[in-house]
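Sharing a structure with you now.
The complex appears here without one of its protein chains, the remainder shown in place.
As written, the chain order gives the labels A and B, with residue 1 at the start of each chain.
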Amino acid sequence: MLLNQFLFLSAILFCIGVYGVIARKNAVLVLMSIELILNSVNINLLAFAMRNGNADGHTFALYVIAVAAAEVGVGLAMVLLMYRNRRSIALDELSEMRG
Amino acid sequence: MTPSADLLVAQNVGFYLIAAVMVLGALRVVTTNNVVHAALWLVVVLSGAAAQFVLLAAEFVALTQVLVYVGAVMVLFLFGVMLTRAKIGAERELNNKGWFLGIPVSVLLLVTLVIALNDGFGSERMPVDVAPMDTAVVSDQIFGPYLLPFWALSFVLLAAVIGAIVLARRD
Partner (left out) sequence: MVVAASETTEVVLESGWFLENAWLIPVVPAVAFVLIIFFGKRMPRKGAEFGIASMVGALVLSAMAGMQWIGRVNAVSEYTHVPPVVRTWTWWQNGGVHFGIGQHVDGLSVVVLLVVAFISTLVQIYSVEYLHGDRRYTHFFGALTLFSAGMLNMVVAENMIQLILGWEIMGLCSFLLIGHWWEDSANSRAALKAFFTTRTGDVGLLAGTSLLFFAANDWTQKTLGVSGFSIRGLSAWALSGEGSTTAITVGAIALFIACIGKSGQFPLHTWLPDAMAGPTPVSSLLHSSTMVVAGVFLVARLYPVFFEGMDIYGSGLNLIVLIGGVTIIIAAALAFVQDDIKKVLAYSTVSQLGYMMMGLGAGAWLPAVFHIFTHAFFKACLFLGAGSISHSASHHSFDMKKDMGGLRKHMPVTFATWVVSTLALMGVFPFSGFFSKDEIIDNVGHAGYTAFMWVGLTGAFMTAAYMTRATYLTFFGEPRGAAAGVHHGDHHGDHHGDAGHGPRESGPLITIPLVILATLAIGSGLLNAVPFGHSWENFKKWVEPRAEVVSATGIASVVGGPGESRLAAGGEEGKEGKHSSPCGSEKPEGGVCPAPYVKHAEFKWSKAAVSLVLVFAGMIASWFLCVQLYGRRAGPLVGLTSRNGAARAGHRFLVNKYYLDHVYENVIVRTLAGPVARAAYWFNQRVIDAAVNGVGTTAKRIAGWVYKNIDQRLVDGAVNASGAGAQGAGRALQPVQSGKVSQYGALLFGAAAVGGLVLVIINT
């Protein structure tokens, strides 16, 4: 097996995730796209862990999974709050940051 | 197959099959018009990632991936979908008005990454005959040299729990 085949897979997933973050309007879908990005990072970490033959990548992959779980929890709580306040979770309606 | 050949046909075939399913699933996640379908396609991608982890000799991480992501996080997503009363059927206007902006950006990013990876790792091969990583080693890493990030992570989780409650409670 080539190292690069894993890295390319990871890169493709990453870019698809980026596309999702940019293109999607529904906040839940944006969160899903972020999960794609985080997963591609994990594949990268584990591929290098195998290449280097140590457990550092495993450790950090586990950390990434834990952080992702926390992120989804907080993210969905924010989405719920948003839904409660404006009856919609469309991100393009949130333009308070307009300069 | 000579023993020295490290092409490892079975594993390669497995990799490409799963990778194809994953890429397809990921594309469906970001293009489908149905939020619930998107969540289910995400399950496919995440399970595929777990399978890739097994190929990468990371059994424990794969198990964790299945338990945490496919089990818990997806349930959370489905709850999120239901609680925000998204339509279960197909839905228009899941995309932004400027969704086409995403295509050049992600393609540009992919090109950059491919060039960089090709340049950096060329045709480097994975080591063969790698034994699956011993979970005890991972645990010794977590509770040994990487204890400090583990503590930080604990605080992050605590903060996330409290934050989620504060944000979502009705008062």
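Throughout what follows, a contact is a pair of C-beta atoms (placed from the backbone, for glycine too) under 8 Å apart; a residue touches a chain by one contact, two chains touch by 3 or more.
Just so we're clear, the structure is a prediction, and the values are computed from it rather than from any experiment.
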item: Chain not shown: contacting residue from A:L3, A:A23 or A:I65; value: A:A23
item: Omitted-chain contact residue, chosen from B:V70, B:V105 or B:A168; value: B:V105
item: Contact set of chain B toward the excluded chain (per top definition); value: 96, 98-99, 101-102, 104-106, 108-109, 111-113, 115-116, 119, 139-140, 143-144
item: On chain A, residues whose C-beta touches the chain left out of the figure; value: 18, 21-25, 91-92, 94-99
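Definition applied: only the chains that are shown with their structure count from here on.
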item: Chain centre separation in whole Å, for chain B relative to chain A (CA means); value: 8
item: For the chain B and chain A complex, residues of the former touching the latter; value: 6, 8, 11-12, 15-16, 19, 22-23, 26-27, 29-30, 35, 38-39, 42, 45-46, 49, 52-53, 55-58, 60-61, 64-65, 68-69, 72-73, 76-77, 79-81, 83-86, 93-97, 99-103, 105-107, 109-110, 113-114, 117-118, 121-127, 130, 133, 137-138, 141-142, 146, 149-150, 153, 156-157, 159-161, 163-165, 167-168, 170
item: Chain B-facing residues of chain A, complex; value: 1-9, 11-26, 28-29, 31-33, 35-36, 39, 42-43, 46-47, 49-51, 53, 55-63, 65-74, 76-81, 83-84, 89-92
